[in-house]
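This is the structure, below, for whatever I ask next.
Removed: one protein chain of the complex. Kept in place: all other protein chains.
By written order: A, B and C. Residues from 1 in each chain.
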Amino acid sequence: MAKFHSTADPYIVSRVRALESLLMEKGLLEPGMVDAVVARFENDTGPMLGARLVARAWLDPEFKRQLVTDATPCLEAFGLNGYDLLVILENTPDVHNLVVCTLCSCYPWQVLGLPPTWYKSPPYRSRAVLEPRALLAEMGLIVPEAKEIRVWDSSAELRYMVLPERPAGTAGWSEEQLAALITRDPLIGVALVPTPAGAGPA
Amino acid sequence: MAKFHSTADPYIVSRVRALESLLMEKGLLEPGMVDAVVARFENDTGPMLGARLVARAWLDPEFKRQLVTDATPCLEAFGLNGYDLLVILENTPDVHNLVVCTLCSCYPWQVLGLPPTWYKSPPYRSRAVLEPRALLAEMGLIVPEAKEIRVWDSSAELRYMVLPERPAGTAGWSEEQLAALITRDPLIGVALVPTPAGAGPA
Amino acid sequence: MNGVHDMGGMHGFGPVEVEQNEPVFHWDWERTVYAAISGPMRRGIFNLDAFRRGIESMEPVHYLRASYYERWLETIISNLEEQRVLAPGELDGRIVDLTANPDLVVVTGRPPAARLAMLPGFRRPALTPARFAPGDAVLARNRHTAGHTRLPRYIRAKRGAVHAYRGCMVFPDSNAHGRGEAPEHVYSVRFEAAELWGESGGRREAVYIDLWESYLLPAEER
Partner (left out) sequence: MNGVHDMGGMHGFGPVEVEQNEPVFHWDWERTVYAAISGPMRRGIFNLDAFRRGIESMEPVHYLRASYYERWLETIISNLEEQRVLAPGELDGRIVDLTANPDLVVVTGRPPAARLAMLPGFRRPALTPARFAPGDAVLARNRHTAGHTRLPRYIRAKRGAVHAYRGCMVFPDSNAHGRGEAPEHVYSVRFEAAELWGESGGRREAVYIDLWESYLLPAEER
């Protein structure tokens, strides 16, 4: 894992410290700004908003129709105003969607938080477009040959989030219960939302 | 220059020493074999044979015709027997030839000796096929826009050597005199054979 | 730029390695770097496209060895130096000063005047009608610029079909080099795996990618 991993290399740390002090001196970074800027990711680390959008879409057909057509009003319903670059990709029995950014690491952080390191790593970026089925199998998701895989390469400022299929065993669940079941990986397209332990058929 | 350069890294040296001793133990390397194998390159480091082929071709039209058609008999005239993979590329007033190997570093060492480091480096390998004219200009050779550049990417076992144009100021020169004027770079295609200092018009 | 950052379709990087329970940041310096872009960007010192250009311009081995936030650090520094907000040697000088005196007190300065009146967001009014419509067959241009581009190599000279119109947006190939926003229509284009990868492409697989209008030609032209 070390290969693509972060480091506390003293040279890097010294450069960052020097840069920070110069930016403050030049009025480009204010005291307390680092904590303020990163607070939302550190306090709200998971794909909270994404999970809530999906949970509501599973329960409310009209919300879902709106979400996959134009997500902007749906985001406003959850307090994220004026963001018109999110595109929701609906998984179906025939289509599985997968999100990548081959050129850098674009990611829908507005709804999923900051991306995990593997999403930003050369193995994921290089292979997702060339051999998505093999890559997903390696990551634990077998997509049947009969199902189409659509890979979305985030080359512009549009951001993509997958609307996964609702798992069996969740009939009658509330929006909050459903949202708690939804983790990050299915919203990128590298996993399914799991059927709850002990659930019978839907 | 350090970027693509050789190294005496102690770890590498220790691996080579261990490999050498294991190969000797297994009968795959004999004492004295290293000196014997590299002797020809260390004692005959320049593009000796290439220079002699070119000098003779400049003086003997029939030899040149044979050289550019099928170099094998010409090589035999200089003691290299049975090598039938060399192709000679004739520069003309209309065509300039350039040799590269983008995938590794294939090189006509039978006639030019071992390749220089720059030939094996990423800058040369990457740029020769995409922007040969700019690359050659950087290396000091301006190829006029009107002249076609043919880049030969040595992807198979064929090996390529350029037959450069004979410079002005060499009328009446002997084969030995001409051969001494011919250095490695014009035979790769990254330079011209220079007009001798003090020479008048041909 | 045909750089090592343009990774779509490469082999050889090995398996995807997942860190369980990964923290948002691994080190304090990563938090600082994350926050350091916002001041310069809000003041118009560099834009997001120039930020990406700076990352792509890293020496290839450095790029591949660097962690994600190391790349951010490099491009922040190189962009600030390009824009003369950092003088040559200023950063190294400060490293020396801080090493000699770790408790060096930094006086917080007043922000510089904004350089450019940067418009918010990426959408811009369209000045020309869109050339393509959903369903149109298109051919991605075979263009190998040494500058910044968002047209990856694996898409070039391939045929696809317009899936959706995305709006008119700032053009990175221009904006990254300080040559203006030059907005263009953007389209989501679908490319079949068999078109991109030939016999190596999977069955029932396709890539969707957002491409600016000048990256595209009608499929008839070639």
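FYI, a contact is a pair of C-beta atoms (placed from the backbone, for glycine too) under 8 Å apart; a residue touches a chain by one contact, two chains touch by 3 or more.
If you're wondering where the values come from, they're calculated on a predicted model, not measured in any experiment.
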Candidates B:58, B:152 or B:173 - the one touching the absent chain: B:152
Touch with the omitted chain, as defined above, among B:22, B:77, B:142 or B:180: B:22
Touching residue (missing chain; options C:26, C:124 or C:141): C:141
Hidden partner interface residues of chain C, rising order: 1-4, 9-14, 56-57, 59-61, 64-65, 141-146, 153, 156-158, 197-201
Residues of chain B (touch criterion as defined above) contacting the omitted chain: 1, 3-8, 12-31, 33-38, 41-42, 45, 84-85, 102-105, 113-114, 116-118, 120-133, 135, 138-139, 145-158
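Just so it is clear, only the chains that are shown with their structure count from here on.
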Farthest chain (mean CA position) relative to chain B: A
Most central chain, judged by mean C-alpha position against the global CA mean: C
Distance from chain C to chain A - Cα centre to Cα centre, in angstrom: 19
Where chain A and chain B are represented by their mean Cα positions, the distance between them in whole Å: 53
Distance between the centres, which are taken as Cα means, of chain C and chain B, whole angstrom: 41
Sequence positions of chain B contacting 2 or more other chains: none
